[in-house]
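With one protein chain held back, the other chains of the complex are shown just where they sit.
Letters A and B name the chains as they come in the text, with residue numbers starting at 1 for each one.
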Amino acid sequence: MSRIYASHKQLVCPGQVLAIDLPGNTNCYREGREIIAAVKGQVRVQGKSLKLVPLAGPYIPKVGDVVIGVVIDLFNGRWLLDINSPYYCTMMGEEVSKNPLHEDLKSYFDIGDILSMRIAKVNEVNEPIGVKPWKLEGGCIINVNPRRVPRIVGKKKSMLNLLKEKTGSKIVVGQNGRIWVKGGRMEITIDAIKTIERFAPTSGLTDRIAKLLDAHLRGEK
Amino acid sequence: MSTKEIPKLIDDKGIRIDGRKKDELRPISMEVGVLARADGSAYIEWGDNKVLAAVYGPRQLHPKFMQDPTKAILHFIYNMAPFSVDERKRPGPDRRSVEIGKVCAEALSNVVLLEKYPNTVIDVFVEILQADAGTRCVGLTAASLALADAGIPMKDLVAACAAGKIDGEIVLDLKKEEDNYGECDLPLAILPRKKEVVLLQMDGSLTKEEFQEAFDLALKGCLEIYEKQKQALLKSMEVSEDS
Partner (left out) sequence: MDIEAYLHKDYILSLIRQKRRVDDRDFEEFRPLAITKGYVSTKADGSAHVALGNTKVVVGISIELGEPYPDKPEEGVLSTSAELRPMASPYFEPGPPREDAIELARVVDRGIRESGMLPLDKLFIEDGKVWVVYVDIHVLDHDGNLIDASGIAAAAALSETKLPRYEDGELIKGEYQGNLPLNGIAIPVTTIRIEDELLVDPCLKEEYAQECRLTVTTMDKNIHSMQKGGGHGSLKPQQVEMAIDYAFMHAPQIRKEIEKA
């Protein structure tokens, strides 16, 4: 019989037993019948199942993620990018060229270029392949805790749309904690994003940010 | 003038030179998340010890040939600041620091889920800013909090504490004079949930029975330390609602 010991929204430490006889969970480990927290995080109980939401940790790329990377090397018809992860991302020349080994790939993307990409594959040692590159020029990149990215995007992109609407900025959010902002009222956009990051676990955040943006736009801050 | 007289470390009522009873820990305070740059950090004041631990990682490991495709490698660097001890210590690792780094790395490598991050390195740095015996236990305790702070997956926290023998009595958590003039020092580190031993060293002289008593006492100390670790870690996770 499954039993959940932790309560909804409870904060837990590694080593705390959360439940017995439940299926495994990414941020927990199983020992016998017990499900045990492996990281510091917040428990979310949904009916008979639970999830452990980690509060920190490295960004490990997942298939489908949009990430923002910096080209740090190119060789053998491919690029290598830093994606704010312990693992570099590879992008094959075939993404943009029909003959990558014989073309000068620098003409497409050179070292130092900032690209947004989608992760198409991740191998068994966590190494990702990126596809559908889009060069990000101008604007600026800010870093946030990758764990806060879902809050910055919001349910059904509600928070992100609020930001775009009010500030007029172009915003590309990378799951790897890098966010590109260009145009519009950039300092306001950046300030709002940093505020969301700081207060992510609290409730009523969307309203709070809407008020903050309005105050900025009225010139009060 | 002759050498300093060896003080009596424990009186007939079982009270030690700092007023503690045999099974009492020194005053301890812990804080998690104290450094801005490191991925995880913790600071502990334990008696007169002042110890800072920080974690970077997992991150790229260079040179590449040292990478392990099945798991992350954990490095532990223990360093004493020159001003941390009575006679200024020259900067740089000495043999004692290297050994402590090794046994602590082994302790943490047991508990961190290294297989999740192949080909990477997890760097743990412990700085002793002020030393007063038991620094490897304080360092390991702080390091485990720093790893948890960094969100690195682990089976459990690691709680460490030492026991020893002074004037023939088995006592918990030696301070400097007790370590210098006592008859034994036994540092222990465990995974609190299942009481698994991940670090065990001993120097001095104990009978089998004395060892058992010292081990049990150190274990009890570790469990008390674990409660404090949990409190400190949970406190660091709370978000204040102020703006």
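The definition used in the following text is that contacts are C-beta pairs under 8 Å (C-beta built on N, C-alpha and C of every residue); 3 or more make two chains touch, one makes a residue touch a chain.
Fair warning: this is a prediction, and the values are worked out from it, not measured in the lab.
**Q** Which residue among B:131, B:172 or B:191 touches the omitted chain?
**A** Only one listed residue reaches the unshown chain, and that is B:131.
**Q** Based on the whole complex, identify which of A:20, A:45, A:70 or A:162 touches the chain you can't see.
**A** Missing-chain contact among the listed residues: A:70.
**Q** Considering the whole complex, which of A:17, A:45 or A:142 touches the chain not shown?
**A** Of all options in A:17, A:45 or A:142, contact with the hidden chain holds for A:142.
**Q** Since one chain has been left out of the picture, which residues of subunit B touch it in the full complex?
**A** For subunit B, the residues touching the absent chain are 35-38, 41, 48, 50, 52-54, 56, 59, 77, 79, 81-88, 91-93, 123, 125, 127, 129-132.
**Q** I need the residue numbers on subunit A that touch the omitted chain, in ascending order.
**A** Subunit A touches the chain not shown through residues 70, 72, 82, 84, 112, 114, 140-143, 178, 186-187.
Convention: only the chains that are shown with their structure count from here on.
**Q** With chain centres taken as the means of their Cα atoms, state the distance from subunit A to subunit B in Å.
**A** 34
**Q** So in the complex, which bits of subunit A are touching subunit B?
**A** Where subunit A meets subunit B, its residues are 11, 13-15, 17, 27, 29, 36, 38-40, 42, 54-58, 60, 86-88, 125-126, 147, 195, 199-202.
**Q** Once bound in the complex, which stretches of subunit B touch subunit A?
**A** 39-40, 57-60, 69, 113, 116-120, 148-157, 191-193, 229-230, 233-234, 237-239, 241, 243
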